[in-house]
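Here the complex is missing one protein chain, while the rest keep their positions.
Going by the order they are written in, the chains are A and B; count residues from 1 in each one.
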């Protein structure tokens, strides 16, 4: 295909090839899963390392105390977006003294992404995001795509082999929606586990978990700030996944 | 008469000394934005159990001239906040437009996340501070009344410098001198908010406005009062000060027949 102008529509259905190629970059990123119940939003991600001795690529980024993102695709594009989101969050706290509503900030990055699909000399972002956060309307999970598409989801997975995770989420959707905080994390990790190839498993090194939600009864209207679980903090969470399908609740008490 | 037009109609140098013509200078910074023109006087407000009451008269003065007598200086924002303005009326109109566009933006999405009075106060104080830092202040002193994020009554002030402060009852302009002492007597610090009823708060404001009408020469006997509760904002914009008694005025020097 010679000399196709960067941003042009193409026959037969009015597709934009550049955008579709960008979506491929998302598919090649390692998988991340997000899910919500009535009080919390959880992100889990599978971290990759380039080689045995190298560190693992960060998959979950805190934006503000009420919000975090999980990324799949080009990490550098994600950094541009996350920096922008951090600025906007701080701006809202500075100007209005309130945490920015989740749908608003997601729309802002989506509008930026849309511009990159319509104007010459730009390329779409090569990254997909899951945005988890809480605001006055409760917990939220959004999916963001390079096309500028955003969707508010109950549960979602993007990245390599994410179809397996989505299948798990769809099958357990009712349970997820009505789960407790700790069960929600376990469901997230199980969905993540579904995507692993035979020879792999979830370890404290390759797993990341982010949790944000409404605080319980004692702090009415207050939130449980975004918390990232990595390394040894993951031990009880991973144990809960291992400890079978029945008794998640008791083993999870450690982190509340 | 001589052939220097700039001295025509001015005091003669030979009698009054050299004329100070520095004000005729056309260069130098603009200064007209640094003083108000058409102004509103006091705004007063009181917190009570379950809400806030706020009041201001309907006058916009041009200097000492009572120029406009049907001016609404209380502005409702959303469904649970009221901003009361004193100071320059055209700057108030400008801020009102800011509030209008802010309200429109807030309503783009429908569910939840409405801005409360506290957020609004933070925003307005930043606007005021930014403008004073540009040496182009918005010449207002405002009170913001409503609720905070915990649904507790909220009342706070911001002035043309961006200074903010808060108290269970507040007043701007002359009210800071004439109404605050009355409000402090009626609602002393040790009296908890829970013991102040909506009726008491409203009555106190009306009483303060009456005193202001008696003693503030830039005030009016027509006023607006807004009561903000969990049910919403109840605003009345055509109130009249009733049961006036000017008997006390007889003892004031310079009033009526008594000249000295």
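General observations
Note that a contact is a pair of C-beta atoms (placed from the backbone, for glycine too) under 8 Å apart; a residue touches a chain by one contact, two chains touch by 3 or more.
Keep in mind that, in the parts below, contacts and distances are computed from a predicted model.
For the omitted chain of this complex, the UniProt record lists the protein as "Proteasome subunit alpha type", which is one of "Replication factor C subunit 2", "Rab-like protein 2A", "DNA topoisomerase (ATP-hydrolyzing)" or "Proteasome subunit alpha type". Judged over the whole assembly, touch between the missing chain and the shown ones holds for A, B.
Of the candidate positions A:88, A:107 or A:225, contact with the hidden chain is made by A:107.
Between the chain not shown and the residues B:93, B:133, B:163 or B:197, the one that touches is B:93. Among A:80, A:160, A:173 or A:215, the one in contact with the hidden chain is A:173. Only one residue from B:71, B:160 or B:204 touches the chain missing from this view: B:71. In the full complex, the hidden chain is touched by chain B at residues 60, 68-73, 89, 92-94, 96-97, 100-101, 104-105, 107-110. With the whole complex as reference, residues 3-5, 7-16, 19-20, 23, 107, 110-111, 113-115, 117-121, 141, 143, 145, 147-149, 151-156, 166, 169-170, 173 of chain A touch the missing chain.
Here is the rule we use: only the chains that are shown with their structure count from here on.
Residues 109, 111-115, 118-120, 122-123, 126, 149-151 of chain B touch chain A in their complex. The residues of chain A lying in touch with chain B in their complex are 94-98, 101, 103-104, 135-138, 221.
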